[in-house]
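Reviewing the structure listed below.
The complex appears here minus one protein chain, its other protein chains still in place.
For clarity, chains are labelled A, B, C and D in written order, and residue numbers in each chain start from 1.
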Amino acid sequence: MSTISHVIGTGISSAVQVAVVAVGGPVLVGVMRKVRCRLEGRVGPPVLQPLVDIRKLFRKQRFRPDQATWIFTLAPVMLVATVVVAAAITPLVTTHPALRASSDLFVLVYLLLVGSTLLALAGLDAGTAFGGMGSSRAVTIGALAEPALLVTILALSTTAHSSNLPAIVSAILAHPESVATPQRLFALGALLIVIVAESGRLPVDNPATHLELTMVHEAMILEYAGPDLALVTVGEAMRLTLLLGIFVNLVAPWGVATSTSVSGVVVGLASVVAKVAVVGVFLAVFEVFIAKVRLFRVPELLAGAFVLALLGVVSGLVAK
Amino acid sequence: MTAGVLVVAGALLGLGGAIAGALLPKGWRVRAATALIWAACGCEAAAAIHVLAIDRPIVLRSTELLPFTGVTLVLNSLGAFFVLLVVMVAVPATLYGIGYASHGLDTRTAACVFPLFVTTLLLVPTAGSVATFMALWELMALTSLLLVLVDHSASEASRSAGTWYAVLTHVGAATILVAFLILAAHSGGQTFAAIAVHARHLASGVRALVFMLALVGFGSKAGAVPFHVWLPKAHPEAPSPVSALMSGAMVALGVYGIVLVGDDLLGGGPVWWWLVVLVLGGASALFGSLHAASSTDLKRLLAYSTTDNIGLVLLAVGAAGLYDATRHPLLAALSLVSALVLLFNHAAFKGALFLSAGSVQVATGSRDLDRLGGLLRRMPQTGALFLVAAAAISALPPLNGFIGEWLLFQSLLHGAVIGSTAADIAIPLAVAALALTAGLTVVAFVKAVGIGFLGRPRSESADEATEVPRTMRLAVGLLVAVCVVLGVAPTLIFPAVERAVKTALPGLGTRILAHGVDLQVVGLRGMLAPAALAGSLAGAVVGIMVLRRALSRQPTPRVVEAWGCGRQLQTARMQYTATSFAEPVQRVFDDVLRPVQDLDVTHVAESRYVIESVTFANTVDDAIERSLYTPVIRAVRRWGQVARRLQPGSVHRYLAYGLGALVILLVAVAVMG
Amino acid sequence: MVIAVLLLPLAGGLVSGVVPWRRGIGWLGTVIASGVLVTGVVLAVDVVHGKPMSALGGVLRADALSAFMVIVIGVIATLATWQGVRYLGAEIAADRCTRRHAALYSVLVQAFVATMLLAVLAANLGVLWVAIEATTVVTTFLVGHRRTRSSLEASWKYIVICSVGIAMAFLGTVLVYLASLHVGHGPHPLDWTSLVAQSHQLNPGVMRLAFALIVIGYGTKVGLVPMHSWLPDAHSQAPAPVSALMSGVLLTVAFYAILRFKVIADGALGPTFPRALLVIVGLLSLLVAASLLLTQRDYKRMLAYHSVEHMGLIALGAAAGSPLAIAAVLLHILGHGLAKGVLFLASGEILLTEGTSEIERVPALLSRRPVLGGIFGFGLFALLGFPPFSLFVSELNMLRAEFQVGLGWAAAVSLVCMAVIFAAVMSHGRHLLLGPRGTDAPAMTPALVAVPLIGGLVGCAFIGVSAWPLESLLHAAARIVAP
Amino acid sequence: MSASTYTNVLGLAAAAVLLCAVVTLWRRSLGAIVRTLAVQGAALACVATVIGLHEHDVGLIVVGLLVLGAKAVVVPLLIGRVVRHDPNSRETDPLVNVPASLVAAGALTFLAFAATRSVTSLVPTTAGRLIPIGLAAMLVGFFALVTRRKAVSQIVGILLVDNGVALVAFLATAGVPLLVELGASLDVLLAVIVLRVLAIQMRSRLGSFDLDQLTELHD
Partner (left out) sequence: MGSLQLRHVDAGSCNGCEIEIASVFGPVYDAERFGTRLVASPRHADGVLVTGPVTRNMAVPLKKTVEATPQPRVVIAVGDCAHDCGVFRGGYGVVGSVNDVVPVDVSIPGCPPHPTAIIEALRGITRR
């Protein structure tokens, strides 16, 4: 009985997590846009504007370029699907999501990689000039972010002796004194940079650009219209939210439910939404004050993240 | 003893295949040889499975063969694993060979040598003595060399590749031979069993020398940096089934050799040996993936990616040795498991990739990515199979490549906390190498798929490409199926892997991995539920597709011209090329890759402000070849020129040599009394 | 039996000397040579487990080692005489040679074989010397058989250098004789068996000088550095069958002499001095061969230097001196004889059809003459020590023996040289064999030419896979040299 | 023959062999060189005969006579005929000039003495003490081979080497067994004949005996 209720519980928690990421993602983007506009002295679009845009996009025509293949059609689905699975198995709201066994940082990284890889292929699929450019840049940045990301994971997982996310989160909850070790601070700094790079935010990429030559992510999706574009938009927003959700639960996991009880889930939900919102606002404020760096200075940024992560590992060793 | 019969029968059937290939008429020879090779594969696979099942080696001896030493075949669990690996690549590769035969594999020589090559691949892991091993090893080198040279009359590149391959593989064999002979001289016998008994008690200097020599020799076969230079030359030039076997199976045997010498014969060694292996592995992984990311020739890209994958395997082997040396048997076993799983996976997807690259070459006559494009529409099945294999090699879940890298990462992760200084330094760097390699592999294969198979065709031949014969697709399909199955249910091969690992690292009583649907590292906190992950991913994909269909007003998309910023004409030339795709990576890593760029601007005669034409060439040749091999070759050539003065043709000079020698001897004798 | 072995080529020589040359007479040489092979086998069967056979009042003596060498001579001679028919036919057809000259050639070839047989069957070291000197005289004419300026040059160098070398060997023999006189010689002075029996008593000082002279002296005929210089010239200028005989057996027959003396020297001096000497000349030979093969432009000279390399390897093997090493050396002698014989015969065919021995001017043989190119290619593989050819086995076991007796460093150096040689031969072979066919259709090689060559290679491969008929003979012969 | 006569004659004859070898280095005229060779042959024959007489070894005396016939008469005649084809031919410009050659000959003689210490100590007889002379003669002959440019000089050089070896043989062991001796002599004779044929061919083809022209075959 208890196993069945546990399975149902984890299933429901996962569903809640997916839902909060799916809805919260576009909202988070709206919030960040609003914050930016306010700081720029504008009113800005409503916070829910992204949701409206998405609803509208679903009502529009679908296109497929004549040279494109099924990859073009599959990519947006895959992008969202991987984020959905990732959201389902990550301890955002509770440390007992479904498929807890696979809730591994390494798995998450590669799961998200599936979506971005397919999107990069889709960029090349239509046979246009800018799609290839975007794909090339996106995969390059992705490749350069990878060392920082994995070493960060290494640094974060040494305390828990595992890269399993629920295990890491539980370990922090069990040992609150280890929250602010230099090892974790360095690693989390690196992780934040990587998250910014991976989700195509300033200063790595400007999602609002209209100039194809400066595009990274936008250039890949120039061909998408209607529902496909909606999926891509949702996927990207979810991805950002998910990454920030993981980040906040690694920084300060308090509030996350350690069971699948209703009250725990509600508290967990509230806390994760609040924490992500805070970080989102912080990022938006930060973005107002910086400009996009040149493409070939991105490696410097990522190398910096890598060094931070490595410092994290080293300081962990020193502390031992 | 029946199992022993199977081993012998396999060898004989393989020989029969060679004879059939040599004697039968053209219409028959490839099919007959292939059938016999399958039978041979079947026998060897059965023997291997038997060995793995009973976990006791098969030992065969014959004094009639190989003068002075006789033949000793010992098939233990480690060897059996490699036999299975070879079988897994050989069956599809030979099946593919039927359709591919008209491209150089149906000549009498090739039809005879190809079965021999497969047979030696099958038998090398069963060699139980120095002489047997070297004989099979050299036969493998010879047969593969002949197969690389199949296209010699048409292609200068093939001739050059053959020379490079021959020389490097010979140097490698010579170093292996020295390593083995040192061991044999100290142990009174030349069987591996005798060597294994005595090798542990040798002086540490001798042991280190042996290991380093073996590392160089086997490393050159495995394609590890800096001995990899033959790979990007030979693999592209060989016929595709041969490339698949060379890259999938033969290269794996190089790793087999390192494990054989390092673990089986020498019984492990001090930490610094394995740090060398780790460094070699990391360098190979990074160098290989960087070059793969910047190559524009499809098969060259695959060859470099072999170096990259072998680098990862060596990382795992090195980590295993490191843990073993610091007495962490469980971690050592886990690392070695990841090494073997990585190798097995690599054999599957690299085989599939080389075979589909061959299909592309058959269909378009080119393997230059900048002349391909749009093939997924024209060769939908080949393209889809290539895509899946590329996803597998990029370690994307839920395919097998991911499982291997996850295991490697787990072993490194747990190694970071064992408290050994060497591990403390090596492990984070290894993780970084693994990560960057993984990222660059994605770049390489997004390029391979995206430029080669998607978009508009970049040449007429690519435009006119049609799907290849069914057998060829089926062969690739088999290997891709392995990739998918092992991605979803990797535990299928774990019993075999575990037996193999326990043979190499004896003394490990416990199980390494919990078997079942999920992966669980016993005693460590690492788990993975690949099947559930794959299932939920599939569910999510289907769900979202249904959702998209339900939400949108128009179920199928309208096919329109691509948005070209309003341009009137969209041509293939407007697309990104393989070179431009790789440009950012190349620019970031130009210190390592050292690309050579040639910009040639021609002005019209009337004015230097009007440009008539611009030629731009960007080539990335192998920096290691340029800075390590070219100077050596040049020095040796110069020495050869100088040495010619020894024989100037003058009889007086020649006699003077004799007189000089005589005088020296007489002086020596006079001094000795 | 022993005498029969000798009489066969003498009779053959007589017949071909009396009757003007005809194709049939040419085949007679092949029959005689195969007869030698057969008698060699019979001899081997007799002596392999039993006692050595003597003849002519103890002047001739056949033990397992001699019988083995007779077999080697018989095998290579069969191949060479077979190809000789074609050579002479072509020379006569091209009007470069009269029938009288052809007859002379046949006589000399038979005499050549006879002198080599005498050398390996001689019980007396003096007779051995006489026989080897006689090979020089006989082969000089054969080297110069083409009567061109360069063949004249080659013969001159050949005879001058070899005469001097062989004179040193004679001095060495005299000194051995001197040493034995002081122990008190038996009924047969300079008899090898009695010398071996009393070798422990021989004066070491004299023996040291003697063995040094023997190694340099016979080393000249073996083609060991520093007296190797005649070899590339003579081998490249001699008619192909003669080159095959010279490179395939003559060199090793001379080495056989060194082996015989080595037994005595080992007894008198202990293994150190002979070993050091052989290691030095062996390594020097390998080094020189490697250096000069690098920029070789003539494929016959390439093969000649390759012989220098193999003689160096054999010297190293003999230096190791264990029974295994000697057995491997002997197998190497046979394998090298077969492979080198086949290659020289094939190169003769190439020269005949292409008209030049420059590598640059004979490209892409494999495409243009598939069978001939294939034979040449596989011959090269055999010489480079690839399995299944017997040179692989013999090299492996020589090296193994070297490592066992502590000559591992020398073996390692030799492997380095072999690697350089491998690279050099590979790149020459690449120019020679590989490449586009051009416009002509591929030319066929006559079956009569191809059969013995392929046969030789198959034989070389066979004894590399399984030497069961030979193995007991090899071991018996090795026990004679390394008791 | 008394012991002192034996010693003196033997010593003189042996010294003559070495002297003749040195003289060939000295002389430039090919005719003179061949004549010196004949003298050396005679001296060698003398050595053999004297030892034969002293040892009462009939075989050795016969050998001595044979040597006289072969090396003092037949061989010089054979070579002399070649020289007569080209009487102006002279060893004008040896690779090492005459004074240096003579110095080298001296050095080689010392070397021969040093290297044969073990041999002379083994054979403490009169003849035995003279063994180094034989080796020296051989070395000087070898030196002549290395430095002399004419074909005829080289034939002579070979014979000098051969005579040196033969001298050692006579002195050390009172000659090798007869069968071997006969075979060896026959071989040498044949070799000379072959060399002569080649030399004549060379002259008819190249116009001289100059060995410097024989450098076509090289690497």
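One rule holds for everything that comes next: a residue touches a chain if its C-beta (ideal position, glycine included) is under 8 Å from a C-beta of that chain, and two chains touch if they have at least 3 such contacts.
Everything numeric in this text was worked out from a predicted model, so none of it was measured.
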| item | value |
| --- | --- |
| Chains on display which the left-out chain touches in the complete complex | A, B |
| Selected from B:2, B:204 or B:568 as touching the chain missing from the view | B:568 |
| Hidden-chain contact residue, picked from the options A:104, A:146, A:223 or A:287 | A:223 |
| Residue of A:11, A:45 or A:189 touching the missing chain in the full complex | A:45 |
| Chain not shown, touching residues in chain A | 37, 40-46, 48-49, 52-53, 55-56, 59-63, 209-212, 215, 218, 222-226, 229 |
| Touch list for chain B against the chain that is not drawn | 560-561, 563-568 |
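Here, only the chains that are shown with their structure count from here on.
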| item | value |
| --- | --- |
| Any chain that touches chain B and chain A | none |
| Maximum inter-chain contact count - chain pair | A-B |
| Centroid-based (C-alpha) most distant chain relative to chain A | D |
| Whole-Å gap separating chain A and chain C, where each centre is the average of the chain's CA atoms | 77 |
| Length of the line joining the C-alpha centres of chain B and chain C, rounded to whole Å | 42 |
| Between chain D and chain A, distance of the C-alpha-averaged centres to the nearest whole Å | 99 |
| Two or more partner chains touched - positions in chain D | 115, 117-118, 142, 145, 154, 211, 214, 216-217, 219 |
| Set of chain A residues in contact with two or more other chains | none |
| Which pairs of chains touch, using the document's own definition | A-B, B-C, B-D, C-D |
| In the complex with chain C, residue positions of chain D that touch it | 115-119, 121-123, 135, 138, 142, 145, 151, 154, 158, 161-162, 165, 168-169, 172-173, 176-177, 179-180, 183-184, 186-188, 190-191, 194-195, 198, 201-202, 205-206, 211, 214, 216-217, 219 |
| Residue numbers on chain B that touch chain A, as the complex places them | 293, 373-374, 376-377, 383, 387, 391, 394-397, 402, 405-406, 409-410, 412-414, 416-417, 419, 424, 427-428, 431-436, 438-440, 442-443, 446-447, 449-451, 454-456, 518, 520, 524-530, 532-533, 536-537, 540-541, 543-545, 548, 551-554, 556-565, 570, 572, 574-576, 580-585, 587-588 |
| Chain D residues touching chain B - in the complex, by the definition given at the top | 95, 108, 111-112, 114-115, 117-118, 139, 142-143, 145-147, 149, 154, 211-212, 214-219 |
